[in-house]
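Written below as structure tokens is the structure these notes are about.
One protein chain omitted, others in place.
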Amino acid sequence: MKFYPTKLLTITCEILAKKNILDIFTKYSVTGYTSYEVEGRGSRGLRGQGLENEKNIKVEVVISEEKLHDVVEEIARTMFTDFAIMLYVSEIGILRTEKFS
Amino acid sequence: MKFYPTKLLTITCEILAKKNILDIFTKYSVTGYTSYEVEGRGSRGLRGQGLENEKNIKVEVVISEEKLHDVVEEIARTMFTDFAIMLYVSEIGILRTEKFS
Amino acid sequence: MKFYPTKLLTITCEILAKKNILDIFTKYSVTGYTSYEVEGRGSRGLRGQGLENEKNIKVEVVISEEKLHDVVEEIARTMFTDFAIMLYVSEIGILRTEKFS
Amino acid sequence: MDFLELIQSNLLTPIVLFFLFGIITARIKSDLKIPDAISEFLPIYLLAAIGLHGGIEMRNTGFTAMLAPMLVAIALSLLFTLNHYQILRRLGKFNIFDSYALASTYGAVGAVTFSVGISFLDNQGVSSEGYLAAILAVLEPLAFILAIFLTNMAVSKQLEEKKKSFGSMESKIDINSGETRSNLKQVLHESITGKAIVILLGSIVIGYIIGENGFSSISIVFDELFTGAIVIFLIEMGIIAGQRLGDIREVGLFLTSFAIIIPTFNGIIGVLVATILGLSVGGSVMFGLLLASASFIAAPAVLRHTIPQAKPSLYITSALGITFPYNIIVLLPIMFTLSSFIHNSESINLFHHVTNFLT
Amino acid sequence: MDFLELIQSNLLTPIVLFFLFGIITARIKSDLKIPDAISEFLPIYLLAAIGLHGGIEMRNTGFTAMLAPMLVAIALSLLFTLNHYQILRRLGKFNIFDSYALASTYGAVGAVTFSVGISFLDNQGVSSEGYLAAILAVLEPLAFILAIFLTNMAVSKQLEEKKKSFGSMESKIDINSGETRSNLKQVLHESITGKAIVILLGSIVIGYIIGENGFSSISIVFDELFTGAIVIFLIEMGIIAGQRLGDIREVGLFLTSFAIIIPTFNGIIGVLVATILGLSVGGSVMFGLLLASASFIAAPAVLRHTIPQAKPSLYITSALGITFPYNIIVLLPIMFTLSSFIHNSESINLFHHVTNFLT
Partner (left out) sequence: MDFLELIQSNLLTPIVLFFLFGIITARIKSDLKIPDAISEFLPIYLLAAIGLHGGIEMRNTGFTAMLAPMLVAIALSLLFTLNHYQILRRLGKFNIFDSYALASTYGAVGAVTFSVGISFLDNQGVSSEGYLAAILAVLEPLAFILAIFLTNMAVSKQLEEKKKSFGSMESKIDINSGETRSNLKQVLHESITGKAIVILLGSIVIGYIIGENGFSSISIVFDELFTGAIVIFLIEMGIIAGQRLGDIREVGLFLTSFAIIIPTFNGIIGVLVATILGLSVGGSVMFGLLLASASFIAAPAVLRHTIPQAKPSLYITSALGITFPYNIIVLLPIMFTLSSFIHNSESINLFHHVTNFLT
């Protein structure tokens, strides 16, 4: 089994920011992602309890290094001031490189 | 605090593939795992909405390097063609090695 | 885009241990975290089905190396014997260091 | 009420209208959705209600009346499954896996369709035999077991042929056929302990034990709320069916026709046979509906494990996106008209002759 | 029953008491909470019930009666939104984004408030015009569309001014205004396919089609359970409102006063206008409530995307934490007293004169 190094981008943000993020993915032809609801605390206080619209989500995307930078740059530029959002990158190994863009 | 390097295997797949994965774990005596429901998009389209059986899950397992290869090999061989599935490996540090097999 | 290396601490534990963990975070002024419900199997058997109090959760926290050691040490010391709990650390890259303590 | 009036009056019930509403909701890409917990709970509730009701009725009628219809239903279900397979494999040119998966999807029964049928009859002021719930429970795993058995047989045969050509692969094939056998045992266990069957059988037994008296304290929940609950569930079913409509291209013309013609054929046979067996107007409709319905909740859960090579988009889309709407909107009134006709008209004499002849 | 008695008898209904209970629950930091799936399902259920009810009534009364109230409601809603903006921007000194967001939050309507109003009238043994549900559906997206349109206009103007000073940024601004236009189209689509509107309009149509007869089989779920369902929902609303109470400091004195005075003003105008238009006692109260209510479920969903620069803590907290409790506890009885008074007393003559004069 050989694992090819690639990147995992993890974004934690308010649920109403999800649409914007998926739009950015589409713009850069990032087709795969995984997401789920979480609760969390950050600089904007406790989130994820109460109204549906107040929930937090995590979005995870296996992504090539080149696209990573474009996507992160656009998210940071267009969303960081107005939304509760946090992101980080980690190194992972995958089996087949062709599956992820 | 000393952290011992080990592996984390993350599998994202359709919910009906979970049983197969857990069976493979059992076969290789991997006793611990963590799993949860997610939604996602991949080569098989959007998943995780609608019918219960159409959901996606993530399964995470802290695992030693040796077992990792057997488990990944068997998953790739028996499941990649028939199921919506994606997996990746990352490096983590744990406190006590004896707890994970 | 420059990513600054920092740590991600991931804790998987029984839901009734969450309060203790958040208390430890507060003690060390770790203000941000993300958490969600999971099911899992470990040395204490299958968890996350049945009664609400039997669920498992994951708590993830982006944290500086210094605080990491204090937090992990205190969790290990005060909780490992009495609670179903597992933790690991991984390396991640973030955009701005000032946001995480 | 003639047939057109009936189909119209059936189209204009809350159940059908909310189902159509769900479809539209999905087509215009609204974010409306019934929360998962509710739509997972509702089938359990519906089956419990059906089971209790059936059990209570069976207490009055006893078991013997059930025997003949039960055996006939089993025989027809197996026959139909084999028939579907031949049609799909020979005429439809589907591969062996898709053929067996689809054959059993249409040989199996749909509990949601059954619920809608009960409600439809209720609306017409007609009742049906309680033991039909028991037949529902027995038929549910049957077609799958047959299909899995046959698939495994076919796969083994293929493997054996390969074995002859490549002597060296022996050990691996042995493992595989071992897996196959344990698979079948597992599937049997899973089918019988599947949640739909368990809640249905359990409720039948409990209904049988408690009778009308014991039921009175819970009848408001398990009887009076029934139609309202179906309405809510059908919103979600409509949404999911609507999301599937886009995939119909994938299903193709052959399978689309199959998904309409086969239920019609099976259902009409069912109504006729049930009438011969002496079932009531409503009972014959429900018997027909059992045979006409396709499984879209149980099927994926079973087939993904047992015939993972089959494409779920085929069997889910056709069963949920085509057959289910067709069954509850068009076929149900057709079968009701037919059943009323052959029960009431003089043609009944013919059937009496047949029945007398057979017994 | 005089006003004080009424406010007291309104305070002491299960709905209001369980809402207050929820607030207390949150303040003492209890872990009580209604599971998400239930509190997401309940608004869907409530809107379906309201819609069905409205549709059934409209079948009896026809559409023409609806026209005038609908148009007047639209006009008032737009006027009020502009009025709110002026007050917030000039007197309140809020920035342009917060001003538009708040203006439309209070120009829009609250479906939960509407449900409580229906229940309140029920409790008083008074009915209201069925078409008010249709007005609810139409008003829901209106104020947002206006606010978004005006915000985009304002932002474009700002950008153009900047463009003049920095010639080099042209390209970027063009992209932005392109985004703006597509944004507006998207918002329109999203507003109209938003789940609240879809379920409400769908249920109105279905109610209209099925009428009293078709409704009878589901009336236990969609009519008799209504008040109990609201009670459960208001526990959760109370909990959330209670959690928001701590943020009232952030809201400030100006906005707190705004959140009480504006609904009172809008509501009373609404009752008077509705009475002139010939609506019943109950109908006039509901018409006033539509205009008085602020949106706290739909608003965040729309505004986070369209005016992301606005602070949600302002518009959610004031609408849910201040205006909603005020509306259902204090303003509702006030409007009911007013409506009863002008409908029953001799003052009605005055209105007849006005009406005669207008027609």
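Of note:
Lettered A, B, C, D and E in written order, each chain numbered from 1.
The working rule: contacts are C-beta pairs under 8 Å (C-beta built on N, C-alpha and C of every residue); 3 or more make two chains touch, one makes a residue touch a chain.
Quick caveat: nothing in here was measured; it's all calculated off a predicted structure.
Across the complete structure, the visible chains that the omitted chain touches are C, D, E.
In the complete complex, the residue from C:A17, C:V38 or C:I63 that touches the missing chain is C:A17.
Interface note for the absent chain: among D:I206, D:L245 or D:I276, the touching residue is D:I206.
Even with one chain removed from view, chain C keeps its contact list with that chain: residues 14, 16-17, 19-20, 49-54, 82-83. Interface residues of chain E with the unshown chain, by the touch rule above, are 12-14, 17-18, 21, 24-25, 28-38, 119, 122-123, 220, 224-225, 227-229, 231-232.
Residue-level contact of chain D with the missing chain is found at 35-38, 40-41, 44-45, 193-195, 198-199, 202, 205-206, 209-210, 214-215, 217-218, 220-222.
As a working rule, only the chains that are shown with their structure count from here on.
Note: Cα superposition of chain A onto chain B, rotation of 120 degrees, nearest 5. Put simply, the chain farthest from chain A by mean CA position is D. Of all chains, the one whose mean C-alpha position sits at the greatest distance from that of chain C is D.
If you average the Cα atoms of chain B and of chain D, the two centres end up 34 Å apart.
For this pair, chain C with chain E, the centres built from the Cα atoms lie 42 Å apart.
Centroids of chain C and chain D (each the mean of its C-alpha atoms) stand 47 Å apart. Of all residues in chain D, those that touch two or more other chains are 33, 36. In chain B, the residues that reach two or more other chains under the touch definition are 36, 90-91. Contact between chains, as defined at the top, is found for A-B, A-C, A-E, B-C, B-D, D-E.
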